[in-house]
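All protein chains of the complex are present and in place, except for one that has been dropped.
Read from first to last, the chains carry the letters A and B; within each, the first residue is number 1.
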Amino acid sequence: MKHRISAFFIALVATFVMTATAQNDRSNVLKVYNWADYLDLELIGEFEQWYEEQTGEPIKVMYETFDINENMLTEIEIGQEDYDVVCPSEYIIERMLRKNLLQPINKDFGPNTPNWLGNVSPFVVDKFQQMATQPGMQVSDYAIGFMWGTTGFLYNTRLVKPEEVESWSALYNERFQERILMKDAFRDIYSVMVCYANYQDILDGKVSRDSLVANITDQNIYKVEDALFRAKKQIAGWEVDFGKERMTQEKAWINVTWSGDAMWAIEETAELGVELDYVVPKEGSNCWFDGWVIPVYAKNPKAASYWINFMCNSENAVRNMNEIGYVSVIGTEEVMDAMTDDEIEETYDLSYFFSGIDGADSLHINPVMYPDRSVIERCALMHDCADKNEDMLEMWSRVKGNSLDTEMLTFIIVVFTAILAAIAWHHFKKWRKRKMRRLRLKEFTKKMHDKGRHI
Amino acid sequence: MGKRSNWALPYIIFMAIFVVAPLLLVGYYSFLDNEGALSLYNFEKFCTSYDTINTFIYSIGIAMMTTLICILIGYPAAYFMANSEYGTPKVMAMLFILPMWINILLRTLSTVALFDFMKLPLGEGALIFGMVYNFLPFMIYPIYNTMQKMDKSLIEAAQDLGANRRRVFRDVIMPLSMPGVYSGVVMVFMPTISTFAVSELLTMNKIKLFGTTIQENINAGMLNYGAALSLIMLIIIGLTSFFGSDDDESNETGGLL
Partner (left out) sequence: MKKFFAQAYLWLILAVLYAPILIIVVFSFTEAKVLGTWSGFSTKLYTSLFAGNAGQALNDAIFNTLFIALVAAVISTILGTIAAIGIYNMRQKERRVVNFVNSIPMINPDIITGISIFLLFVFLGLSRGMMSIICAHIAFCTPYVVLSVMPRLMKMNPNIYEAALDLGATPFYALRKVLMPELWPGMISGFILSITLSIDDFAVTLFTKGSSGIDTLSTFIYADARKGGLTPELRPLSSIIFISILTLLLIINYRANKKVNNNK
């Protein structure tokens, strides 16, 4: 038996050592770290084929998913995990640039391989450049966009009139008491509310939305907090992922959410007979992006850059869009043709996005996915809050509120005292027992002593 | 009792490596402020933050309520299952833990659907329901186990000595089952404070528990503050249980002597 046990432990330790140190030949592996449900998975196999065709080397893609930006960053920053290509949100890209966690993307693919990196819409490239953390830095050397969108009102067209959601002041409309769901994302909500709170100044030309969203001041944090507090009666909850469900069931009438989520909800509910629509209110909002980057700890940056290239191909971009419902940053004519739909009656000006292409200023295209020029002009890019992060989070905490009320407090105090009393009673009983025992012992020895004398 | 206390040695070594050492590492982060310098900044922040303390006390309240309800519901359940005179099938105990094998997110979402279906409002009541739902098996199991092995002769002896049913229960069965209750309380009270999935879904995040606060901070990149918060929680709760477990030695003698 003893031998068997030691054999078992030796085997255990051996497995430990082996798994901790084993690695496949790393140059044949590409580790991709992306959001869940954010890729047409068939493209993985096609990429492996394409890569081998272009370079003559085989490749195996390990595709993994994450759900929280900051935790992904912790893994890379502290854990130095060797993911080759990652798709963070724009503010995390900015943070990674600031912390020097990214390596430049090698854009030299040789004479025979097409380079699709230029397919990204100049509009997006410009926005990315706004994230430069040092003078002279070319952000596009480090990050290539993937998907983008806006934040706005997803609303039920049967229960809510379009005029009511033209402005963020819908949050104060008492008709919507307990009917509005807020996205639990303090950055996006801050960006939105800061535009609302300073709308007059924006109209007067005193300040631009871009600078409002980029420069976070204590005063603005206070204004936003105040604005949110006043909306609390209408807010039914703070959701991260269940907002779409409650909209589908018509339990909530309005949901402050992202355009991609809105697309999902609109399509899903259409099948069930519920009509939803999405709008970006007039005071302003933010436009968000995510993009592919190569961390400095990547072990296969070559394959990583080929991956990014592959994703920029127009056809692949369209396939991703159709699969996941979000909007790609690729602004080529092929994408434009694929996404226009003549069944849509109105036309929208997308010339800022599909720049230089004829007819881009009046496209029959879905305005939720591709906002008209007038809409995008009131959207600003979110930045990494850096040192204001803490204050923002505290503000958000205060807004979401406290639940401790007098009933609960009395309950706690009652239970606590009861427990203390029980423990005290217990100790008292023990003490008394011991005392009785000692007394009895004393009497007994005394008796024995007396008896001894008499005998 | 001789060297038998050494039997705990393998586990102690394991805990030193995988519980204490990691905790020290996390603890290190809690003493760093935002610039990375050593300071008590995070702890000061907690003490001056009305919200966080509020949430903490509230979470303790919810945990107490959940634990009490679990005892109220679970103790009779364990009693009925352990006593063969009630004729419960043997596998009934397993039935209580089976729902736990379904992923918590899915379970909670369908609880939400259940509440919607029955037109009940989400909120504090739903939260307590969800918590009790999740932790009831953890209360039932230890009590059930303790009762199963209860020495029948003690009960018979008490009955022979003329005790009626109620006295038998109060003075024999209850004290003897206390170790099980204690285990159950520990397994329910402590995790309740740190569970956040239930409160997120069953109150639509309107009610925050302390676990949510810690989660929020870490997910927003404030690892230092989150680490400090959990360290504070550990110290407060740990110490109270540390001093509260004085009752152990009385349990050894069964509380009869």
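Keep this in mind: a contact is a pair of C-beta atoms (placed from the backbone, for glycine too) under 8 Å apart; a residue touches a chain by one contact, two chains touch by 3 or more.
Note that the structure is predicted; figures quoted are calculated from it, not measured.
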{"item": "Hidden-chain contact residue, picked from the options A:Glu268, A:Glu315, A:Asp337 or A:Asp391", "value": "A:Glu268"}
{"item": "Hidden partner chain, residues of chain B it touches", "value": "1-2, 4-12, 14-15, 17-23, 25-26, 29, 73, 76-77, 80-81, 85-92, 94-107, 109-114, 116-117, 133, 136-138, 141-142, 144-146, 148-151, 176, 179-180, 182-183, 186-187, 190-191, 193-194, 196, 211, 214-215, 218, 223, 226-227, 230, 233-234, 237-238, 241-242, 245, 248-249, 251-252"}
{"item": "Footprint left on chain A by the chain that the document does not show", "value": "1, 15-16, 19-21, 31, 33, 35-38, 62, 64-67, 71, 74-75, 78-83, 240-242, 244-245, 248-249, 261, 264, 268, 271-272, 324"}
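In this text, only the chains that are shown with their structure count from here on.
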{"item": "Touching residues on chain B, where the partner in the complex is chain A", "value": "34, 49-52, 54-55, 57-58, 60-62, 64-65, 68, 109, 112, 116, 122, 124, 200-201, 203-208, 213, 216-223, 225, 244, 246-247, 250"}
{"item": "Interface residues, chain A side, partner chain B - complex", "value": "68, 70-71, 73-74, 95, 181, 184, 186, 236-240, 242, 249, 251, 387, 389-390, 393-394, 397-398, 400-404, 408-409, 411-412, 415, 419, 423, 426-427, 430"}
